[in-house]
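The complex is shown incomplete by one protein chain, all other protein chains being positioned as in the whole.
Chains: A and B, in written order; residue numbering restarts at 1 for each.
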Amino acid sequence: MKSSKLLKSFESYGYVYLFWLIVFFLIPVLAILTYSFLTRDFQGGVRLQFSLKGYRDILNTTYLTVFLRTVFISLISSTLSIFVAIPVAYYIAYSRFKNFLLLLVIIPFWTNSLIRIYAWIFILGNNGLINQTLLRLGIIESYIKFMYNNFAVVLVLLYTYLPFAILPLYSSIERLEKQIFEAALDLGCTKRQVFFKVLLPNIKQGIISAFVFVFIPAIGTYAVPELVGGKSSRLIGNEIARQLTTAKNWPAAAAISSVLLVITIVAVLIFMYGGEKRETR
Amino acid sequence: MKPGNFSKIVLLFTLLFFYIPIVVLVIFSFNSSKSPEWTGFSLRWYYQLFTSSNHIWRTFVNSLIVGISASLFSVIIGTLGAISMYLGSEKFKKLMWTTTYIPFIVPDIIIGVSLLIFFTTVHLKLSLFTIFLAHVTFSIPYTMMIILTRLQDFDKSIIEAAYDLGAARFTTLRKVIIPIAFPGVVAAFFMAFTLSIDDFVITFFVAGPGSTTLPLQIFSMVRFGISPVINAISTLLLVGTIFISIFLRRYVRYII
Partner (left out) sequence: MPGSSVTIRNVDKYYDDFHVLKNIDLEIKENEFFSILGPSGCGKTTLLRIIAGFEDVDSGDVLLDGKSILQLPPNKRPVNTIFQNYALFPHLTVYENIAFPLRLKKFSEKEIEEKVGWLLNLVRLEEHAKKKPSQLSGGQKQRVSLARALANEPKVLLLDEPVSALDAKLRQELLIELDNLHDKVGITFVYVTHDQSEAISVSDHVAVMNNGVIVQYGTPYEIYESPANSFVATFIGESNLMKGEVTEVLSESYVKVEFPTLGEIICYRDKPVKEKDWVLVTLRPEKIRITHSKPNISDYSTTNIVHGVVDETIYMGYQTKYFVRTDEGYILKVYKQHVSYLLDEKIIQWKDEVFLYWNPDDSYIVEVEED
């Protein structure tokens, strides 16, 4: 068919796109994986010699703690986001003002992430608003350390990535035929049963997307722990930067990055197939 | 089924959670003292920002340069990619989808670090140009998908109708496909620009000395501690963002 062939000829337009991503994304990522297996050159960079020292450098309790802490914090942030995002998305989906409410949710998401982090430092920091006010009122004698710990990291991660959870859930809920909830009530469900038996199973895709959209940025986060985490809250992102810029140990940095990549891929696969399996039961 | 009071309360708290820090930030940008104690209304920090902060303005200009150029480039590549996805064969679509999904699940820091290693290995000096390359790279999956979504709202038979009426390939592109895609293109440009202006981590790794962007500048300032100048910058950025979102609210639905 003439038109079909002509339509297909537009495929070549996509070659630029593919080329760009291969050169500037795929190859660099492969480079990182490769570098993790090379030898460190003390003048910076690597030498073309196979070595597992990169990985050995990171195989100690400090790094293990960092990895576990990062995964743990990311899981908490993702789970909390979903608990908050579901009621919010549900309310917006049924509201007469959904476009306005969506805009309200998106605007913070469009402000610079560093500004949003700074806002919390301004409020909770050692010299921040709350501490200064409490000091001036004489309620405390020296500042309370609200920040520079895991709690602050989770708080700011939540603050930064919550819209990422709200939007896909909103999308999912909005798409549902609203009468299925009335049908469920009609057939005898209590409101709780409607939530668990009808709403949740039908927004599974949305929940998975929301989870992934928070988990992935959280697990690779750098600025948040760097600015509001303390010495006890160093995450994978901080360690990569340290190995790269301070210690100039490229293979180690590459090794941590590779592990991070593996954790991310495994996590995404688990979430995606975890959802599928329950579907078939 | 109407949402109950529980959802309403959660929504309210969430909105408060989102906006109170921002509002506090804005209010204290007008504070006359340096510390977070309200001592009176003052515009001195804005004054300082506008008169004695050339280094900050230079970074802002850098951000704009990279933002606009990278978004333009990204939108062009994204449009080409979207058209090829819209009209291509199933096999080709699969290839495109796989290539697109992978960047989405790779954390920013890995993209940043890998590009740093890549640029260094090919002896490309870190500069605004490397930032430009990086920004195009992470934004083309977004621009492509936004424009594709817009195209998919339309039946392919429109294209075939154009051929039927005698249009040649390039004319069809110009007169049919691009006008249809246009709202998506605008939304995609806006998305790419936002991603670029806002980006920190990737830029952090691929920027060279002298090629600082605004987020990097803010980062080093925040590292030093609290300063009302940062509040002032934040307020201005916020106002700018609100203006642009209201101006472009028509295109919001293409992004969701």
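The working rule: contacts are C-beta pairs under 8 Å (C-beta built on N, C-alpha and C of every residue); 3 or more make two chains touch, one makes a residue touch a chain.
Note that this is a predicted model, so its numbers are computed, not measured.
**Q** Which displayed chains does the hidden chain touch?
**A** A
**Q** One chain is left out of this view; which of A:Leu135, A:Leu185, A:Val259 or A:Met272 touches it in the full complex?
**A** A:Leu185
**Q** May I ask you to list the residues on chain A that touch the chain which is not drawn?
**A** 176-177, 179-180, 182-190, 193, 197-198, 201-202, 204, 279
Throughout what follows, only the chains that are shown with their structure count from here on.
**Q** Starting from the mean Cα coordinates of chain A and chain B, work out the distance between those two points in Å.
**A** 17
**Q** Inside the complex, what are the residues of chain A that reach chain B?
**A** Touch residues, chain A against chain B: 2-3, 6-18, 20-22, 24-29, 31-32, 35, 45, 84, 87-88, 90-92, 94-95, 99, 101-108, 110-123, 125, 127-129, 132-133, 136, 159, 162, 167, 170-171, 178, 181-182, 185, 191, 194, 212, 216-217, 219-223, 226-227, 236-237, 240-241, 244, 250, 253-254, 257, 260-261, 264-265, 268.
**Q** If we count contacts the way the header does, which residues on chain B are in touch with chain A in the complex?
**A** 1-4, 6-8, 10-11, 14-15, 17-19, 21-22, 24-25, 28, 35-37, 77-78, 80-81, 83-89, 92, 95-96, 99-100, 102-103, 105-111, 113-118, 120-121, 133-134, 136-137, 140-141, 144, 156, 159-160, 163-164, 169, 194, 197-198, 200-201, 204-205, 214-215, 218-219, 222-223, 225-226, 230-231, 233-234, 237-238, 241-242, 245, 249, 252, 256
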